[in-house]
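With one protein chain removed, the remaining protein chains of the complex are shown where they sit.
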Amino acid sequence: MPTVKMVEYEDASPEVRAVYDDFMEVRGTDFVPNFWRTIAAHPPTLKRLWEGIKQVMAPGRLDPLTKEMIAIAVSATNGCEYCIRSHTAAARKLGMDDETQGELMAVVGMFNQTNKIIFGYQVDVDEAFMGD
Amino acid sequence: MPTVKMVEYEDASPEVRAVYDDFMEVRGTDFVPNFWRTIAAHPPTLKRLWEGIKQVMAPGRLDPLTKEMIAIAVSATNGCEYCIRSHTAAARKLGMDDETQGELMAVVGMFNQTNKIIFGYQVDVDEAFMGD
Amino acid sequence: MPTVKMVEYEDASPEVRAVYDDFMEVRGTDFVPNFWRTIAAHPPTLKRLWEGIKQVMAPGRLDPLTKEMIAIAVSATNGCEYCIRSHTAAARKLGMDDETQGELMAVVGMFNQTNKIIFGYQVDVDEAFMGD
Amino acid sequence: MPTVKMVEYEDASPEVRAVYDDFMEVRGTDFVPNFWRTIAAHPPTLKRLWEGIKQVMAPGRLDPLTKEMIAIAVSATNGCEYCIRSHTAAARKLGMDDETQGELMAVVGMFNQTNKIIFGYQVDVDEAFMGD
Amino acid sequence: MPTVKMVEYEDASPEVRAVYDDFMEVRGTDFVPNFWRTIAAHPPTLKRLWEGIKQVMAPGRLDPLTKEMIAIAVSATNGCEYCIRSHTAAARKLGMDDETQGELMAVVGMFNQTNKIIFGYQVDVDEAFMGD
Partner (left out) sequence: MPTVKMVEYEDASPEVRAVYDDFMEVRGTDFVPNFWRTIAAHPPTLKRLWEGIKQVMAPGRLDPLTKEMIAIAVSATNGCEYCIRSHTAAARKLGMDDETQGELMAVVGMFNQTNKIIFGYQVDVDEAFMGD
């Protein structure tokens, strides 16, 4: 149970309902996940995040699957269950199989390891990594 | 200055030197970055991490550039300067341009945002995201 | 179930019971939350944290509601469910409504986003922000 | 030195320049901080974040100083120097004195402490904190 | 339910089964915890992590109980329930009592507190702490 009351479609203001409708159309689904119905408790945040995510997740230099895997990497580093499960579900739909997920987890784990060892030893940045 | 003395090639034991040599051959460079010369203060860790990184970063389902970008996503989430700069340098060599880096940063930022809002509201995981 | 046995009022030593009594009097409640009954497994920590929290949460330049909202911001950033729920319950009692909570979440989300983008690009601090 | 080239006003596209101009007008300053000139390397992110921050930081239920202090709490929890210094500078302008900053730091420190102890003992959420 | 299917002993490839057998022999148990059966979905990660953990957790300058308590400190800082519970169970077997766990939690809490206050005030490192 979230810490605010979720806004159901039936009870939504026209502004909130417009976001829900756009979400279902863009994503091609017939349900609005808990995340969106929860942040709808604050409509300007709902609208801003939906517009932002549409922009950020649109295909560009990075394809949608790569973007979902980056989202999983961030979410695993932060330990956010909702985020891990929703982005994993999305990545699965886009073709991520067990082998790919295994490589992703291996990379995420390895660099969380080295990040903390580098902190622990306070390694200086090499000149060669400083760019021009 | 790191919190241990870095091990220079000249002073390295044969075991450490073997890792340095393999590193330079595999990466095609003629220098050993500070990270490796620092963790060489504990040779079993040096050897274990080098063998591990070779395995993890080898091409597989994910190509090397995607792996470097995932490493950047993890490192930006953790705030590790050394890690961000070294993986950014590596990704640049593999073809990451400003536009691609911009999309990567946008994805990293967005999902750090949503991760924390989801924590803050304690959103429940949707059944649809729980897999079969 | 916590990883140590909680200390119930009936089983508490006089030292622990004195903290429980003070807690219920100061907070005006008739129950001692799980947090306190858990850390009571180590009485010096119980006493130190209770005295510390009384000092830190007393009204000062910042009013109690603002302090609870800062606690929520910290707890959402760390992803601590117990902490988010207990501070949200406290903030609600002090008058936080959905609109206020929505603004709080928006601020918490936004700056977690910018924190990580700033890490990712390694932005230098402007002279103007360095103080005198 | 950031990992991308900052975009100076003189070199900026009209789209980027419009954000810079709006920033300076809204904030009443005559310079554009490094953060904005860095993310300008990816114009859609520049525009999205500036529009978002204007929305999030506008006065509402929470006043601007409270919002800046929440931003400091998030940034201190994440350890982002740029963020801590820029939001501290902003909060100072809005009236935060040493005493207020001291209380803010005390709250931030205390709840980072309790967050981690609560994780460490795996304390269960009390029914009383679960809302209705 | 994890995001991949766990690999049961009966269904395991010889490579995975060899790790399970070695795990049970080294640890002197007759079951393979969920962690190992989950990462077995990616056999090279299973093998690498098991070999790594055997190396890292072997007695050396630090005894096994100290290593488990360090693992608890890391896991409490990250908020990983599985990790906290599994390392606490291991530390208990090695002799950690409530009093010892209480001291461990006190240290973990205190330095998470000071870490974030030090970030918040941006305290400079003293010359005396920089080593020679």
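Observations on the structure shown:
To keep things simple, chains are lettered A, B, C, D and E as they appear, and every chain counts its residues starting from 1.
To be clear about the criterion, a contact is a pair of C-beta atoms (placed from the backbone, for glycine too) under 8 Å apart; a residue touches a chain by one contact, two chains touch by 3 or more.
Just so it is clear, the model here is predicted, and its values are computed rather than measured.
In the whole complex the chain that is left out makes contact with A, B, C, D, E.
Residue B:79 is the one among B:33, B:79 or B:102 that touches the chain not shown.
Looking at chain E, the residues touching the absent chain are 1-4, 31, 33-35, 38-39, 41, 45, 49, 52-53, 55-57, 60-62, 66-67, 69-71, 73-75, 77-78, 80-83, 85-89, 92, 97, 99-100, 103-104, 106-108, 110-126, 128-131. Chain B residues in contact with the hidden partner, per the touch definition given at the top, are 3-5, 39, 41-42, 44-45, 48-49, 74, 78-80. Interface residues of chain C facing the missing partner chain: 1, 3, 44, 48, 52, 55, 130-131.
Simple rule for what comes next: only the chains that are shown with their structure count from here on.
Chain pairs C-D and B-C differ in how many C-beta pairs they share in contact, with the greater number at C-D. Of all chains, the one whose CA centroid is most distant from that of chain B is C.
Averaged C-alpha coordinates give centres for chain B and chain D that are 27 Å from one another. Shared interface positions of chain A, i.e. residues touching 2 or more other chains, are given as 1, 3-4, 39, 41, 44-45, 48-49, 52, 55, 74, 78-80, 85, 88, 99, 103, 106, 116, 130-131.
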